[in-house]
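One chain of protein is taken out of this complex; the other chains stay put.
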Amino acid sequence: MQTLTNDNWLLTVGTFLPLVGVALMMFVPASDERAHKQIGIVTSAATLAVGIWTLLRFDFDQSEKLQFFVDSEWITVIHSNYTIGLDGISLPLYVLSMAVTLLVMIYTWDNMPDAGNPKSFIMLMLVLQVGMAGSFIAQDLILFFVFFEVVLLPMYFMIGVWGGEDRQYASLKFFLYTMFGSALMLVAFLALFFQTGAESFSFHHLAEAGALIDRDVQVWIFAGMFIGFAVKVPMFPFHTWLPDAHTQAPTQGSVILAAILLKLGTYGFVRIAIPMLPQGAKAWAPVIGILAVIGIIYGALGCLAQTDMKRLIAFSSVAHMGFVMLGISTLTEFGINAALFGMVAHGLITGMLFFLAGSVKHRYHTLEINRLSGMLIQMPRLGWILGFAAMASLGLPGLAGFWGEFPAILSAYNPNFGLDVTLYRTLMVIAALGTVLAAAYLLWLYQRTAFGRPNPEFAGTHSVGAAAADDHHGADIHDVTPIEWIAWTPFLIAIVVFGVYPQLMFGVMDPAVTALVERVGAGIP
Amino acid sequence: MSALLASEVNVAQNVGFYIIAALMVYGALRVVSTRNVVHAALWLVVVLGGVAAQYILAAAEFVAVSQVMVYIGAVMVLFLFGIMLTRATIGAESDLNNRGWGIGIPVAALLLAVMVWAIIDEFGSSIIEEPAQPMPTTALSDVFLREGLVPFLALSFVLLAAAIGAIVLARKD
Amino acid sequence: MMLAASASTGWFLENAFLIPLIPAIGFAIIIGFGRRLPKGGSEVGIASMALSLAIAIGATVQWIQRVGSVDEGSGEHALGGVFGFARSVFPTATEGGHGGEAYVEPVIRSWTWWQSGGLEFGLGQHIDGLAVMLLLLVAFISLLVQIFSTEYVAGDRRYTHFFAALTLFSAGMLVMVLAENMIQLILGWEIMGLCSFMLIGHWWEEEANSRAALKAFFTVRVGDMGLLVGTAVIFFGANQWAVENGSNGFSIQAISGWAMSGEASTSVLFWGAVALFIACIGKSGQFPLHTWLPDAMAGPTPVSSLLHSSTMVVAGVFLVARLYPVFYTGFDIGGTNVNLIAVIGAITIVIAAALAFVQNDIKKVLAYSTVSQLGYMMLGLGVGAWLPAVFHIFTHAFFKCCLFLAAGSISHSGSHHSFDMKKDMGGLWRKMPITAGSWMISTAALCGVPFFSGFFSKDEIIDNAHNNGYTFFYYVGLVGAAMTAAYMTRATYLTFFGTARGAAAGEHHDEHEAHDTAAHHDDHDADHGAHGADHHDDHHGAHAGPHESPWRITAPLVILAALAIGSGYLNAPAVGTHYFTDWVEPRGAAVELDGYASDEGHSEALGLAALPRAEEGYSEGCGYTDPSPGTVCYAPKLNHAEFSWGKAAPSIILVAFGIGISAWLSLGVFGGRRNPFVGLTRRFAPARWIHTLLVRKYFLDDLYERVIVRSVAHPISKAAYWVNQNILDGVVNGVGKSGRSAGDWVYRNVDQRVVDGAVKASGVVASESGHALQPIQSGRVNQYGALLFGAATVGAILLILLNI
Partner (left out) sequence: MYAANFLLLGAVLFSIGVFGVIARRNAVMVLMSIELILNAVNINLIAFALMNDSAEGHVFALYVIAVAAAEVGVGLAMVLMIYRNRRSIALDELSEMRG
């Protein structure tokens, strides 16, 4: 695996730049809220700028190679190095994490959660950003694990401090669940390390040596990683933390959670579990596939049973991640490409939906689907955006969602490496049924919230067009505010652009994915 | 398949097997479905008899004989006694099932599906060649009294304990 | 990319991809600035459609030249614009000479759209006769409908959105029509679905409308499962063959070639065809998924006319026609004399026609007639009558669009926004002569009265069914024709003749508010009265009572009526014209699979070798024998029935019979003349049962909504959610709590070593953890049993899957 090492300062800077902002904010008194918000925005903007510079310097013709590669001593005692690099698989997620953080910062300008204290809130978000970006560039298991865990704590506090009524329970559940997963994951990592001769934690070395481990051992190690990542994704039996966390988290938290955090799990599958343990992957693939499809149907059914808009969206991400995992479980180029695309698409779309849910809550002070109606009359623009996001979420071609969904279904028609074809074709049909259910619950949500006439209990204060920005008192129903426009437009544009011209992303990912699948194939006798 | 039937499979034996098997399955279904406890016991006799017959088909005379003696001889009598002593109504009984009995169907069906899948997957159409002669009882005794000796003794203690325990439990005082 | 020089393509053909692009851009403009434009964006829509139409006309002309140049076998070859990646090794030669037999290479362009596993998939255009015909048709009809709409929905609160959606809708259909590959086809297909949702639910303040919109989108979506699955099946079936020939398994041309190549596995083809046809059933409102079409009438009338004439519902038929090789070989249409397509088509014809008899809403009558006509198209495709079916799309578009617009015109100016024939119509032909006239003509066309366009297409379908040995379906077709004539006569009588009733007599009812446009009356008071005064209200204030509509409505009517007669003569065997056959039908001729097309002699020799001159009733050539090595077919060779008045006689007689009997009955039942049938349903039980069966639409809606949807929406989803909250979460919480209580226990033991304290504590632990696991631990033996065996099963499954 050749690597390109030019401009290799970029990744380090881009990852740790937010910490500068944090340090800065230490010296600003908590009372000066505007300053904190400004610092937050400026820092994340600078980070994104670095990210875009990375994008420009990235050599798209050899996106299968690790670029901006750094490999320097870190913890010599356990042979763990500070190894970072970026390739076609991680690039989109890396940049996405930066962009989302910036937009969330901007959104925070007007919509600070009721608990107040923006200082620590923004600091936490910046730390979160470090963890997320770091997990995507890490090329060393220990490094990855550290970043992976760095993400955990800020999110715990975000939910626990700024969350809704039931935040204690939700945050604890989230924390314990992921800790439980990470524990097993760490065990698996160590097992892998020692099985490969305890020489190095670098992905590259493990990917080469891991394939040589005896099959049954691989199966058990994979089991550990599987649970660790599956909790994060989350996959079907381990998903119950998600709805609570999403429902209770502040809007910003939900958006980041949906847009980036969930992707850490799937990214872990693609980047670590599958290439390092090919035979284990092959043995577990049917299980993953079945659980994924169960998740699709089950999440959809869960959505149909919801009365709370935000909780419905949360369940819908269980279904969508099901598609992603189905794609991964086929171990085909089609499937994994679809999965990677699906991650980004889901990040954009569901993030957008959570933004909307947040704004609706902010205006109506409720998310009861039965009480909301006639949004299109009271806030036409927000209503149309909701419709747009819903359509994107149900996988309408021409919008980003489709490209994560359709190729995944397609790939299940003939999975790779002699996986059971009959099983997978059954899964394909069931997954296709899932798309119908997706249409059902999203349109049903849209019909009941946006169509019809406004609920009289809110109809009183109704003014079309952008109104005064910030108000925590009374249900003043106003349309999309300028700040919201700034925060949302990039999402909307990205959804359309990637939907209309998916090659933008496929072109970057495909070479890397193809190389990856070849490596896996080499590891399977 | 037809080729197999022609060559290696003893048709008569298969037919016999299927007839008995059908009878057993029906009996078993009645055991778990009938409303009358006594009928259930009698259907159970049918099933156990069928099992014995299958043993004979499988060239296991000794096991078959002990099956008949132990089960149909002893166990069933015990059952009938139990029924009598607990004064279970001899006639039909309305509530022999739990309220949540429905859950049993999916569980059992799933279990069956899995087992059938595994069996077909493994022994899809492997043929058992006919044993020359039925398993000689001497062979059994050899196993029993050599490597099987310790379990054999343990088993006898289990039976003893069971007998005593049964007496202790059932004793009226 | 440049096009290889060639005489008989041209700028319009090469750039046909602009035809959908322009409306798409128009849509963006309308959404963006529509409200600020003087005419609220309608001018943009009309302009873009007009521009598309212009290009489409150009493309048509050039395509006709292209066909001509091929048939003359003139030195220049019909050189397919072959573009992008290695597509250029696709056959570009056509053996000229024997007229009508040579294969006309479609104009294909393709640009990389996405890639996977190193394979690049394109986005582009695939222009052949079928595509050109539909491009022209769609652009034309859309233009007329938009002109019509400027009057019809004038002053509507969402005027701009309406035109935006309308434009995007046409764009979607156009994208699909010239789709170069399956993914692009899905794109157009789904865009149409979306727009139908927006347009049917245009007046979403009324829940009925938004429900109808939901139903339409959802029903079609159910069919789309088939589209996704079918595309996957076909892709993996065709991909290898396609890649060997420098294409990929999504390319429509490659799929056609693969399907005809004889190398395709029959089962793959069959299942692929079945899956795709399910999609067509959903989209084209075939039985049993036709129920969404009549409800779609909740949309504004222009939408209905666009939806039912040339777009949306035609999409399904188009898909079958477009991938005909797949269906032809998959269902072995040439060989057997019964297949899924024909059966579904036949069922649809009859049941839909039967339903049309009991409708009082004029638009619903038309809706069911559309369903039944679509049945004819499917039947035609099913019995191997490709050309008549496609021709029927063509003619049907004109007269059906005309009928809908006429209905719209009536409700607009004749019946105060009511569509109820029995309440608010009757005797209108004096009041609105133009509308009435165009309605009559179109009805005649629809019924298949000789010398009207419908006759030439529908009768051809029936005749070919007979000719290809599908005798049963031949009779079904005849019966259908009679029924069509009958119910259309009934509708005509109720609308235009007899005594004027209700609003047609100038009265104003309240129950009109139940009807669709009522919704946007209320809007104006609910809504800040923007967008000018309510056109309708002051218009009623101005001159109450029925009157002829203004020119923006009548002009389209007249044009369409004229075409309802004229369009038939493009391919009227009765008068010996067969332009359609020449221009549209893809020729089932083998073409060579090599790059060096310029070598004419070679290609001709090879072509001739591959395909002996076809005689009447031949049994060779594409679809009969596999193409010889090195050559490929893109279309099956179909034989056409010879027209003769003798064979046409039965259908003509039946049509006349249908009209006559129905007129007699209508006069009797509605016209008050005495006749034995009055009140038949009251007196005669079986008749009453049939009547209710029809009125309840065969109870299909009850099945779908009451049974399926409700069961999924309520019990099942609730159950799933219950499991989630109680079992899965129960385990988690239980573990958590018992862990905590365990810690509690340890704490107490370490803290106070008193034995009884420890004992007490352990008791506490027991009870606490017990309560923790309450949901699972009911303390019932047999529930433990269930849990035990269930867990064992899951474990077994896991072990089997992992085969450790």
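A, B and C are the chain letters, set down in written order, and residue numbers restart from 1 in every chain.
Operating definition for what follows: a contact is a pair of C-beta atoms (placed from the backbone, for glycine too) under 8 Å apart; a residue touches a chain by one contact, two chains touch by 3 or more.
Because the structure is a prediction, the values reported are computed rather than measured.
A.B. asks: Of the chains you can see, which ones touch the chain that is left out?
C.D. replies: Touched by the chain not displayed, across the whole complex: B, C.
A.B. asks: Across the whole complex, list the residues on subunit C that are touched by the chain not included here.
C.D. replies: Residues in contact with the chain left out: 766-767, 769-771, 773, 777-783, 785-786, 789.
A.B. asks: Please give every residue of subunit B in contact with the chain that is not shown.
C.D. replies: Residues of subunit B in contact with the hidden chain: 9-10, 13-14, 17, 21, 24-25, 28-29, 31-32, 37, 40-41, 44, 47-48, 51, 54-55, 57-60, 62-63, 66-67, 70-71, 74-75, 78-79, 81-83, 85-88, 93, 95-99, 101, 103-105, 107-109, 111-112, 115-116, 119-120, 123-128, 130-131, 135, 139-140, 142-144, 148, 151, 155, 158-159, 161-163, 165-167, 169-170, 172.
Basically, only the chains that are shown with their structure count from here on.
A.B. asks: Could you let me know which interface, A-C or B-C, is made of more C-beta pairs in contact?
C.D. replies: Taking the two pairs in turn, the one with more contacts turns out to be A-C.
A.B. asks: Taking each chain's centre as its mean C-alpha position, how far apart are subunit A and subunit B in Å?
C.D. replies: Chain centres of subunit A and subunit B, defined by C-alpha means, are spaced 55 Å apart.
A.B. asks: How many Å are there between the centre of subunit B and the centre of subunit C, using C-alpha atoms for each centre?
C.D. replies: One centre to the other, that is 60 Å.
A.B. asks: If a residue has to touch 2 or more other chains to count, which residues of subunit A qualify?
C.D. replies: Counting only residues that touch two or more other chains, subunit A contributes none.
A.B. asks: For subunit C, give me the residues that contact two or more of the other chains.
C.D. replies: none
A.B. asks: Going by the contact rule at the top, pick out the subunit B residues touching subunit C in the complex.
C.D. replies: Residues 98, 100-101, 103-104, 107-108, 110-111, 114-115, 117-118, 121.
A.B. asks: Which residues, counting only subunit A, touch subunit C once they are in their complex?
C.D. replies: So the residues of subunit A in touch with subunit C come to 173, 176-177, 216, 219, 237, 240-241, 283-284, 286-287, 290, 298, 301-306, 332-334, 337-338, 374, 376-377, 391, 396-398, 402-403, 406-407, 409-410, 412-414, 428-429, 432-433, 435-437, 439-440, 443-444, 447, 450-453, 464, 501-503, 506-507, 510-511, 513-514, 517.
A.B. asks: What does subunit C use to touch subunit B in their complex?
C.D. replies: 780, 782-783, 786, 789-790, 792-793, 796-797, 800
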